[in-house]
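Shown next, in structure tokens, is the structure this report addresses.
Apart from one protein chain that is not included, each protein chain of the complex appears where it belongs.
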Amino acid sequence: MKNQGNPYIPHTATIVDTWYETGGERCIKTFKVVFDDPAVRESWSHRPGQCAMIGVLGVGESMISISSSPTEEGYLRFSVMKAGKVTTALHQLEAGDKMTVRGPYGNSFPVEEWKGKKILTIGGGIGQAPLRPIVEYVKANMKDYAGLTMIYGARTSGDLCFKNEFAEAAKCEGVCCHLSIDVAEEGWPHYVGFVPSLLMEVSPSPENTIAITCGPPIMIRFVLENLKKLNFADEQIYTTLENRMKCGIGKCGRCNAGHLYVCKDGPVFSYAQLKNVPEAFA
Amino acid sequence: MTEKPKVGVYVCHCGINIAATVDVEAVTEYAKGLPNVVIARNYAYMCSDPGQLLIKEDIKEKGLNRVVVASCSPRMHEPTFRKALQEAGLNPYFLEMANIREQCSWVHEDREAATEKAKQLVAAAVSKARLLEPLTSREVDAEPSALVIGAGIAGIQAALDIADAGFKVYLVEKSPSVGGRMAQLDKTFPTLDCSACILTPKMVDAANHPNIELFTYSEVEEVSGYIGNFEVKVRKKARYVDVSKCTGCGACAKECRLAGRIPNEFDEGLGKRGAIYLPFPQAVPAKYTIDPEKCLFLTRGKCGKGPKCVEACPAGAIDFEQEDEIVSFRVGAILVATGFDVFDPTKKPEYGYADYPNVITGLEMERLVSASGPTGGNIVIHNGEEEIVPKDIAFIQCVGSRDKSVGNEYCSRVCCMYTAKQAHLVKDKIPDARVRVYYMDVRAFGKGFEEFYDRVRREGIRYVRGNPSEIFRRGNKLVIKVEDTLTATPLEDEVDLVVLAVGLEPRRDARKIIELLRLSQSPDRFFLEAHPKLRPVDTATDGVYLAGCCQGPKDIPDTVAQAKGAAASALIPLARGKVAIDAQVAEVNEATCRGCGFCVSICPYSAIELVTVNRMGHMVEVARVNEALCKGCGSCSAGCLSDSIQPRSFRDRQILPQIAALGGTR
Amino acid sequence: MSEQFEPNIVAFLCNWCSYAGADLAGTSRIQYPANIKVIRVMCSGRVNPLFVVNALQQGADGVLISGCHPGDCHYMEGNFYARRRLKLLKELLEYIGVDPRRFNMSWVSASEGHKWKEVVEKAVEDARAAGPFNQFRRRQIGW
Amino acid sequence: MSAMLLPKDKWPEFTGRLAGKNLFAPALQGGIKKFAPVAAGDTVTLDEGNTTVPPKALLFPQTETLFRFAEGEEGMELPAIDEAAVLLGVRPCDARAMAIVDKLFRWDYEDPYYLKRRELATIIGLACSEPCLNCFCTSVGGGPASTEGLDILMVDLGESYLLEGLTDKGQALLDEFKDLLQEAGADALQRKEQLAQEAAAKIKRSVDTAGIPEALPGLWEDPLWQRVSAACLGCGICTYLCPTCHCFDIQDEVEGAAGRRCRMWDSCMYAEYTKHTSGHNPRPTRRERTRNRINHKYSYYVDKFGVIACVGCGRCSNLCPVNIDLIDILRQVKAAP
Partner (left out) sequence: MDLNKLRETAAGIVSREDVKYLIGWRRGTFGYRVSPYFIEDAAGVEELIFSPLCISNLATYLTLVERLPVPRGQQPDERKVALLVKGCDSRAVNQLLVEKGINRDRVIVVGLPCPGMVDWKLLAEKYPETEAPVEMRWQGDDFLLVHNGQEIVVPRAEALAEKCRLCRHPNPVISDATVGEPVQPWEPAEDSGVGEIEAKSAPERWAYWEEQFSKCLRCYSCRNVCPLCYCEDCILDRLNPTWVNRAFNFSENTAFHLARAFHLAGRCIECGECERVCPAGIPLGRLNRKLAKTVREEYGFEPGLDAEGEPFQASYRPEDPEEFIL
């Protein structure tokens, strides 16, 4: 079914695989989906950092970052935390079930601009999902970048997403992984503490580096502070914003942080853009 | 983790009970098209082993996580299917039933309409099933004791059984003595045992049992709590006699100014007593009681120069200062054995009970033939002119039983046999008496009954099939007008004594017990058992059991059997020491609760309280449910303006989809 | 009228009295119209009056609520609350012009299988007389 | 493009014929004035004042179906928006609002529903002669005879109406009524100018909006926001009845196996509007929400689309039950340090 140029009409996609990243009340489930319409499969393209409106007919839609990189072909990946009505309905879906997808929406990480630079990702909890495409993209194009460092933490080891992928990534040349959990657990070989502290521990050099952070607002606030301490310039720091959205295409009005429409002007912003937007971190 | 609901729908034929009226195939096919339904089947008897096996296998093989059984009432088989789910490893609360038998196939004739309705009921059940939540029932300690209300043979037997099993029993009897109706009887049918001889030892046992605390002349005043944890308050009425001092010598009764002037209830008013009295010689406890409604001193404040009983009592036991005493205790189970009242024959004025002293009830006859009765066992009656030994005696059966005109459609089950027994006794005591029994049908279904009936007839007692239409007086005789329906001959029978075989009725004060224990009545107004076949001693209130005639008319062996059954049931929570608390209790969403306290006001069980919590730095009050006290009625939730308190399994979000399904908008 | 209108009636019955009474009607094979569809709740006190509004909105032509007789409530007081709340709702519905025959409330005990039949027959007759209630139906999914 | 005169005695025929073209005109409905369909034979009276509900409700309905779907069916069904309509008696401010909102609905992704309706609608404006108490269109770039957003401007000259075709669509409509219309002379046009000036002079309330868009970012933490929002009830009156407010919610409704996704007006004054599912709300109080409302109109919109998203119709000031007065707020903004 073509959307007839109507941006509100979603494509249907079939879930080919799902698994839980984390457990608990606000668990995170990853979906691998494939568009039903071959023409859509053919024409779809997205850039790392973009989002899509995914949903269930009869329930609604939710803006979710596309957590697969364009370099992963043939499917899209979404990692969804169960929170509200739509995400709960999504969590009930299994392989073989349908969901709806429209997009891609928003801007993306300026991967072309960043060529030749070292990439540093700093994630917390579900915040790693928007970072995953840049990680995968850089890994797939390692020759174009000067290195990849990943800092990632969650409350407990059970709350860490993409665990296996970190282990795999760490084996790659030029890739460095640092994991943390908030409270000590038996058998945990990595850092114990909050992500901003781990950042100071790792203490990356700002030299030719782009830092991208995503996670809970409180974490972002401290990460930004610490990056400044590490002498990262505003232009070297990127984050993605998330606000309540309905249309995803700049019409419905609610996602703005100051004059920025997160759905269209974002979700990727440099700190230089955001620092004077008082609502950005509200 | 949020599982996708995978619903299995099982439509039961119930033999032809459902299938004859509801097209079960069509319902099954329809169910297959409902959202989240993975499989729908139908089967002859879902509740049978193979039926349950179907469900269990599908749970395992198809990964079902919700089950809808469309069959009989959930009041019937919900526990059965919950157990099946549990056995298959599924949370038992993932079951929803559609009642397509009692509320569909059995009450509708139009197959098409019934089938359509069944479909909608299934759709509603599926829509709710999808949203059911797993619940875990918790266990709380059960108080290892029981309350038995009523110390007739049922109560005594049950109390003895529970006490013998090693548990404390509080046995509460309204009248001054235990014994109940059985103590009033002379002989028992069909064996002709002496009633008192077999009962008295049990009465004494009950009084002396170390595990039984006996409260006579006492009434249960208040019951709260729930199975395993009932709080009971008993009012020990003032006897005005210190039972610890009273030796039962009887000196007081002899001296009472009213001695021999008050009709004795035990003798059905045939005998007389004083204001201080022992109901009957074998009374247990053998302690005297002052009748506060009759005693001159208590009613008028004056009894001659002073109450004579006080003077007479060698033990100084009379105490006019005594007051009612409230005793509280906790029990894990409650057994109701409050017995029956006999039909009031004045409601059938054609029999002249109110007019003629020689028309008496069967129970009065018991006292008349009893050696311990007012006449010492001699059958002497007053015919309005003189005391005589009756020679022409008629028994009329079914007085107040099987009689729609007085509101009793049921058979009282004992009258045929007690009439036969009394006829036999009359014949025994007055060998030349002519005895007729007017009957419509004789029911002699019990062990030895038919044989006894046969024996009585062979003793020369005439059974005349007919329903007397009138009794009137002619000279010093009573005339019974009746048609012998076997020969279609109108008769007029002149007799000296008419014995009305009055039926059994619920206690006139049964209402009190109903309100106290939240019991229901069956159409006959006796207490309603949880299930007429399978749970005959249980009630709708968990932890409350029925024994004896309070549940329906029955003879002594049946009463004793039921008492033993009820005792065994009551012993289950006591012996386990734990009871499961229903998981379907209310739950508060503290994030939205306004702390208005409406639910606190509403809750009949005081199960909700307001507690202070920290909501993002603000100390606010919110409601909190004590799950052990909550019974899951949900009244709180309908009164909550923010829908913050919801009974599990009956939440708004589970009921609204049912409404949509039944409304047709699913 | 060639064909008689068959109203759709949603009923809320308390588990202990009215639902049991309806079950008794079943075991006694007392016949009554199939228009009535029952939702079992534990107590009539559970019936949020807004259920009635919702049922009328979602396709019911009539709503019936039945509980234990006063004093007989399995939960002691639930039916008293139901009585108060539903009286107010009834007043409100009538006031906005909902035909009063669309809403009935009854006390039916566990032993009143016959009364249940009578109540159902009345509710069905009432709703039939009031006719289809389309004006308030949640708007058919349309444009 | 032509300027024509419609003698008032031809008015009933004019509106009668327009009625066949799916005509909407201001009418009292249950005591509330809004644009309502005009049936053949209805008389259309254009009196003073404006409708309570702005005509945006016709182009951007309060609830509209985006598409329908059904369980087990492939694809979605779109509503057919294919009926042309004529809106008669739209005030210049409300028409300007359409022109302003057009920008948003055309921005990057075209909104097919709004734009299709817009395309199918011919807007006949009515110049104001008696501004209402809270009209301040002239403060925000409009005027009593502003033509922006209109296809035809109509001016009441007393004896007749002056009808000016402003767009091809408008002109085409006028052409259909040639038989009723006469060519307007220069005097008529002069009279129109004069009336517009007179009307503008009657405007009682005004505020100098120059510099406000630039000033607002600097007033982010100013105490004025607390002051002006303290009495706010957080209701949707000011936004729902604002001709430029365009925010919406999207919800799915299901009935049986069928369902629809629809959108409906939403208001930035509601707490839910920005509330995350986590419970976190980036605009937690009425202060932030009021600030956003003013900023959105007077700063963000200017930033994005180069125009103030307020046409000075005065509805928000008029209808606020607690006297939160936009004109007063703007004056306070101007006065703030």
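Things to note:
The chains carry the letters A, B, C and D, assigned in the order they are written, with residues numbered from 1 in each.
We adopt the following convention: a residue touches a chain if its C-beta (ideal position, glycine included) is under 8 Å from a C-beta of that chain, and two chains touch if they have at least 3 such contacts.
Just so it is clear, the model here is predicted, and its values are computed rather than measured.
One of D:Ala70, D:Ala215, D:Ala257 or D:Leu319 touches the chain omitted from the figure, and that residue is D:Leu319. In the complete complex, the residue from B:Gly339, B:Gly639 or B:Gly663 that touches the missing chain is B:Gly639.
The omitted chain makes contact with chain B at the following residues, 591-592, 594-599, 601-602, 610, 615-619, 621, 639, 641-643, 652-653, 656-657.
Listed here are the chain D residues that touch the chain not shown: 29-32, 52-53, 62-63, 133-134, 204-205, 230-231, 233-237, 240-241, 249, 251, 253, 262, 264-265, 267, 270-272, 284-286, 317, 319, 321-325, 327-328.
The chain not displayed touches chain C at residues 49-50, 53-54, 57, 70-71, 77, 80-81, 83-85, 87-100, 104-107, 118-119, 122, 135-139.
Everything that follows uses one rule, which is that only the chains that are shown with their structure count from here on.
Looking at contact counts per chain pair, the maximum sits at B-C. In terms of their C-alpha centroids, the spacing between chain A and chain C amounts to 52 Å. Chain B and chain C, compared by their mean Cα positions, are separated by 30 Å.
Averaged C-alpha coordinates give centres for chain C and chain D that are 47 Å from one another. Within chain D, residues 71, 254-255, 259 each touch two or more of the remaining chains.
Across the assembly, chain C contributes residues 138 that each touch 2 or more other chains. Of all residues in chain D, only 66-67, 69, 71, 74-76, 78, 104-105, 107-112, 217, 220-221, 246-252, 254, 259, 261, 263, 266, 268, 273-278, 280, 282-283, 288, 292, 295-296, 299-300, 303-304 touch chain A in the complex they form.
On the side of chain B, the complex with chain D involves touching residues 35, 591, 664-666. Those residues of chain B whose C-beta lies close enough to touch chain C in the complex are 73-76, 99, 101-104, 106-110, 113-114, 116-117, 120-121, 124, 511, 514-515, 518, 520-525, 528, 540-541, 584, 602, 604-605, 631-635, 637-639, 647, 650, 652, 655-656, 658-660, 662-665.
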